[in-house]
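Below: the structure, in structure tokens.
Here the complex is missing one protein chain, while the rest keep their positions.
By letter and in written order, the chains are A, B and C; residue numbering begins at 1 in each of them.
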């Protein structure tokens, strides 16, 4: 079986493994205060073009989202997000478990919300005569790229930034797949833009070359002042913190993070093109490493004999959409094999 | 100004005031373990026709909802409810503050959800390959009558009961306005039915004759075993618990609770009829003490000079819906005055 | 049986009952925004000699403590308090349920902590190399008078104020029995002092003449900015808020609050004097309405046939301490009867 179901089926980029070996018997202090973490922070600051940001390393995405949101909000405040947002649907209620309501907004097919929706939600609460009986929206959570492969443009992100600034909300970007977004051909948002337009975002490692790990960037340093307490309290402060430092230090050496992201996106776009040529339409346009393709159920059954995909949603009585992912680890030969299979299915099911 | 905006604008039924005076210098133990509370519990058991239920008294509705739900759920479990449900929109995130996600379902115009929706939600989670990443629906919250004046029929309630039983969910009924529901002409659900069909429900006092107070009925006694701890922890265990006992003891003497509810509903239905006759349509049919009426904005402005209403929602560019409520305290003469005014507005704005 | 076990065995001061009746059919808006609440707030401001304070009304003490503390703290912060403090031992974990650790400090026999203890605790955390792994002390909770009858002097309170100010901690005073503290002969702390020396405190009503109710005074208005959200979220925003307004408006008319407190304290001190004369020592000196008296177990058995006391603690194999309370409602004739009984026991058990 070849796995195209998600972007975390393999281990990590060989550079990281090599570095783990080289440093294995080195002695360091714990909890992310070692020199390798310091070096990784410096490289991330350099990649962002900013010296005035704080960088923290956590282990996984759900942990990062819950910790950041708990650190930013008071108990009467909630997080606006797309109804398809990860915190709303796939984190077992982690945000609510820390006491905060997720305020879900209708999303576009590719998983985005816009500034006008945010403003309407904020004003609806603010102007309600019973506003104190309603959770106060205080943070906007978006994913870049989204869970459905969508990508916010610089203009969209700027509009979100402005509405947040106007109403005193935090803007937080979940970058679990940030590399694949940055590397998308149509992308016009840089790390520097994220620093300019958000309060906090994270650079995903788990899905982009690392064994695990997410680098949280607090641009709003005041808001992140006591963040290490929250990391510890939410179980996200790794004892051997250097493991996170090692991984991000390697990913941000010689542009590795972007290089591996770019390759995965090219592979994904190739798969998408082949699907369309073969008569299998895309559920939504995605310029990233995730592709959402509609197949007749018979074709899916056939495909599933050799390829692992991620079932996404039923489209109609005889069609379903599935997710096909590439990653830093996807081999070209496997992409070719998959494309061949899809072409064959195209002929068989047209 | 005459107030028709809500059902808690006055104090309490005179019988309660009288009893407060009579018992004022009596000495009792605290926290609801006195003999007056015991008497009130007995009367509620009698009204329900059930000896095998546990009755607890709390102060207010939001407190009751948050406490019951926190007592019933484990941290990975959530509460299904109508998107218009009180816990979803008007409790400042009280349920989330105790760690639980409110799982909102689309509601009918009169604020109801049905068994099929519940089942779909339960199965969607249960059958998802990533079910452990999704909050587990474990409780269904409904209001009888709903926040929008709707009333569940015995058949609808039975269907909800069955789907809950089939999937191991608790069924919890918020009865903030239960009296007005029980007294509705079209109602076919009794207290005994509620005991048969739910795990826990509450009989609202605050809006139905009391100064304050809600009587929680645990039919599922196992689930309510440690409920008094939760009452104390959530600030709902009144030191002078007898105040709650006094109120419910009076409300459940000689059918007072039903008598005052019935009168208020009759008044509300009279107002509704006059509105329709005057050309002001109802937003949704309500057989209860709350009526939701659509007026031209000009008529509302005029009405607002003498009557306090509760603004509900914008209907179109020139019309809005408002809520008009009666209660146990509404005077017939005020109803007549309001009806006269509405008729006059009908002529002026037709 | 005559009850001396606690200070909430009766209803309320007759003035309040009268006012409830007078206002019963008056229509007001809800949630504490009515004119009676406004009047009560003004009277409390006048009693404090301060216009620049915010006053909120809640129903009970545990609710008040949990709500104030949740409103003031972020999730990595905790509340320092005496190990005998109410939040530490008698609130079913309400503070922890809102996510905060209670950091208990050893208390004096009369239930107090001092500034030096607070400073040591703060510095121990601040100076620990692993300070981020330790809950950050951010609030000091004290009760005035304490749960054990102790009273902070102005000097002690000033020292606590200074240590809190020096280290950026909030000072919060639980005044469940504040009247009885203010009225103690040895007291030198005024409401104005509390305003000068604390961030927030509450004036207890439940135990001092009201049916229920506590008036929270935010001197630190910035910290209390969004407090009404928290009140609603924690179930403490009473629908018929005017009931709280009525009670505090009456208690703060013509010095009623102080007048009834003073009488109760005099009664308690009389009981204490009689106990000592009769050979029953006090567990700790209390200048307030609560007295803690050590009796031989045989005497207690005898006493318990006619008087209800509150068992406090075992002193040795043959002696126990009990709490005897007076309140605004205690009748002089009952005090006399109790004193007579104690004298008789003194003879029998000496």
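Keep this in mind: a residue touches a chain if its C-beta (ideal position, glycine included) is under 8 Å from a C-beta of that chain, and two chains touch if they have at least 3 such contacts.
The shown structure was predicted, so the numbers you read here are calculated from the model rather than taken from an experiment.
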Request  = Give me the visible chains that the unshown chain touches, in label order.
outcome  = A, B, C
Query = Considering the whole complex, which of C:76, C:177 or C:262 touches the chain not shown?
reply = C:76
Inquiry  = For a quick check of understanding: of C:97, C:246 or C:278, which residue touches the chain that isn't displayed?
reply    = C:97
Ask   = Which one touches the absent chain: C:54, C:132, C:147 or C:214?
value = C:132
Request  = Identify the residues of chain C touching the omitted chain, counting contacts across the whole complex.
outcome  = 75-76, 78, 89-93, 96-102, 129-130, 132-135, 311
Key: Interface with the undisplayed chain - residues on chain B   = 31, 70-71, 74-76, 98-99, 132-133, 136, 226, 228-233, 237
Message = For chain A, which positions touch the chain that isn't shown here?
response = 1-3, 5-6, 8-12, 14, 17, 20-21, 23-30, 59-64, 66-67, 91-94, 97-98, 206-207, 211-212, 229-230, 232-240, 243, 308, 329
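Following the convention adopted for this analysis, only the chains that are shown with their structure count from here on.
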Task = Out of every possible chain pairing, name the one holding the most C-beta contact pairs.
result = B-C
Query = Relative to the centroid of every protein C-alpha atom displayed, which chain's own C-alpha centroid is closest?
reply = B
Inter-chain centre distance, chain B versus chain C - centres from mean C-alpha coordinates, in Å = 34
Query = What whole-number Å value describes the gap between the mean CA coordinates of chain A and chain C?
reply = 50
Remark   = Residue numbers in chain C touching two or more further chains are 98, 229-230, 232-233, 237
